[in-house]
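The other protein chains are all here in position, but one chain of the complex has been omitted.
Going in written order, the chains are labelled A, B and C, and every chain counts its residues from 1.
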């Protein structure tokens, strides 16, 4: 495994301070309240302001309105957003994985049409991978595209599509041919325009009663050739690449970072032995994860696709995310409640407790990731 | 799962007090020093004294020198022995599983010849299940017996045989025919007389440097028909039954019970918050396990073979056993050492730390047990 | 209507016998009929399940622990606890546990039952003088809006403590809900006089540091034990039904190993809860409850996590019944003292008594199942 210590270049650390100042000003002016589920909070106004300040599309070419910065620079900006609890859910997926995919594998038309708007914080994406009978088993994708004039006609269904009701596009994995012996063939990635005909979206309410997930149905939905991403039939390997971006970032262990700081404040400056030890343990985990995640960012920067390392970051990281509320509730005896107007910490705990089960599911279940890691270890 | 609360009959609780008084007198007279690995400590003199006092062969018929008591009575006596750290390793396996197997399935000759000596605390057994290529996979047994005049001729090898160098007999599982489609056929249990020709024993030293395990080699070793246990070819189902006895007893979570009491004493009467919470947690686990294990004893008493419940007790119980030293070392900062003459607790920790890895291996690995449990849950 | 057996002192706790099997089956049938997904969804939105509560009341379940002489069913505690575990299994969104235990405590002191629902407050009620209440608040009172009475411990200005039965008129409520959206209201208490029969000497079992919380913890432990069984049943069923990579996920060893761990936690929790029921009305009750609440609370988190993991995204939706169970597990483990609270109680007691005292204490705890038990707390 390649987890060498990373030295962040000076320009990245300079950027960090700029982003931090930007976010402090945002907060000071009341433009956002620090949110515990930072990257799941959809706020287009914030996304536009962040883009205007230069913090969206950091790694994308200047020709498309991006900033031609390193992955490490983007990494640093990302960390600051999460640590501040900024509501960056609107542009998150587009910025993290859709734009880089389109840049690498998309047509020039798609690039020109979409990437500048992503960089402007005005164009948002969802991920169209899961289907009712293919959760972790992507090879079981059954949504199907058949060849039409100048493009493809799609029929089928996606599920668990985050923000499908608010985004402009999905990057969807669709079957265009036979799976073949290795089960990985015959899949293609398409850019789905959510405003085009032949698409319907049905909400799925989660256990907090929130509407974030959706079912998406394609009925003779037409996708022009310009919106095919990469080679037809080569979707599997592209998705695999995409997952390395999706799995190794600080969003995989900072989803509830603010609960940790709220815990520290709630405990106060004179912890008892148990509070000190347990809090210190969480901070030690956090320190190690920051180093691991930074190392993977450095690898991505060198165009290495660190699938196994990314899986390790996500596995260790999501275990940490799930641990925070479990530790917190034992250190501070409160009864978690979503309507605990009187008790901010009880509300924080409730909020995180109800989201935590998803941490080890999103972006590949824990069990699938551990299979990836095992293969990386050379188990056969 | 059947874990109903058990009410111990009055005669069992009376027996408990008798055993407790016997053990207190033994300790007071310096006949044994409480040992942390009670049931792994081989002391024939203690076994003979315990038998004389009436505490060996409790469930066996009076005709064989036993005491015709219930499984619950034996259970109670067992608990007291373990809690006191009595060195009961010599008679443990014979009393726990070999004698009941011979009583149920052995020939009259074998019963008459062996059981009275077990009840007298003078005859000790080892378990001959594991082989070099069959650890958890008993169906892979390769030691082989072929028919001879008036008996069987054995060749092959056993491994990890506890106390093979000190016991009088092994109850060994040997191949006498084809495995068949279910892989469970063609196995037979034999009583192996360790004093007879054709047996050699080679020590295996464990990571503490102790000699408890052995390799046992059979070279044309002859076993008379009288020493065949149960029907030829029916060994698998007998072993399965035997494992329910082996897996559910208090020895599956009390191996290091004395470390828990030593921890309590080392912490002293005024624990800090962390010490109180963590110690309380261990005690809560212990209380639940005592109830679970008692329930299984009650089932055994009614001639039910609770394989799944026994596997649950062992799985939860051995996790608890492994947890005790892990918790203890964090609550009391000592450096464990086998030669810490000055620091009894450091020595206790070292002793347990070096034995703990075996807790989740002996009598069926954790992973195998969980498979048994999963089948019991109805997963298919 | 629920009938007590001819001899309620029969050996109910020793093994699953006919009576307890019949009782469980009756309770299950009644609850399965009334506590439907629609009922749970409505309760989630704040609707009291009147029909379910009526059915439960008609079956006399709230009166399970009230002696026959006082107009109750006179079940013994292990049988009554089984009813609570079944109510947890079905996630009954109504104050059965509170009413059953509130009536048991009150009837033992007062000799006669009152109309349900009854709630149990774990905070301290203050008396200004005599039977006059002092102004104050009590937080996290379950089902206070629906209850006819709230049982509480009242402290007089001189520090003397009494058992008090607060009528609905004596307080106003501020709504608040737990993670499962069960009502856990804040009570605002005015300076009204309590009736002459509403203040009684404090019964001995309530004199400990945890007061009525001990009985609340008892109830939550039973409910959690039942809810964990349900979680596990749901996860096993889902694992056998859901296919990935061409076979039911229940055939994957990773899923099997996880569910085996959940089964172990659930079994240990259930055993601890049953020990507490068997220890009802004995000296061992406080320690038994502490162990049960601590063990169930610890297991609840693990079982909920594993069962959610097995259900994948499906268990994360409003549509699936799983969250009605898991949100209760998360709420109940924190109510009436979280696991750390009860672990600390146990740890301080054990350390104060020393290592040698531990074994006899643990044996006595389990032996409580043999002792005489009544329906008095």
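What we mean here is this: a residue touches a chain if its C-beta (ideal position, glycine included) is under 8 Å from a C-beta of that chain, and two chains touch if they have at least 3 such contacts.
Keep in mind that what you see is a predicted model, and the values were worked out from it rather than measured.
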| item | value |
| --- | --- |
| Among the chains presented, those that the missing one touches | A, B, C |
| Where the missing chain touches chain B, by residue | 130, 133-137, 140, 159-160, 204-207, 209, 213, 274, 322, 326, 329-331, 333-340, 350, 353-354, 357-358, 360-361, 365-367, 370 |
| Sites on chain A contacted by the missing partner chain, in the whole complex | 1-8, 10, 13, 16, 79, 83, 257, 260-265, 267-271, 273, 275-281, 283-292, 294-295, 298, 302, 309, 312, 315-316, 319, 367, 369-371, 373-374, 376-380 |
| Residue ranges of chain C at the interface with the undisplayed chain | 252-254, 257 |
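The rule is simple: only the chains that are shown with their structure count from here on.
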| item | value |
| --- | --- |
| Chain whose Cα centroid lies nearest the overall Cα centroid | C |
| Chain centre separation (chain B, chain C; CA means) in Å | 38 |
| Interchain centroid distance [CA atoms averaged], chain A/chain C, Å | 40 |
| Numbers and ranges of chain A residues touching at least 2 other chains | 274, 330 |
| Where chain C touches two or more other chains at once, by residue number | 255, 339-340 |
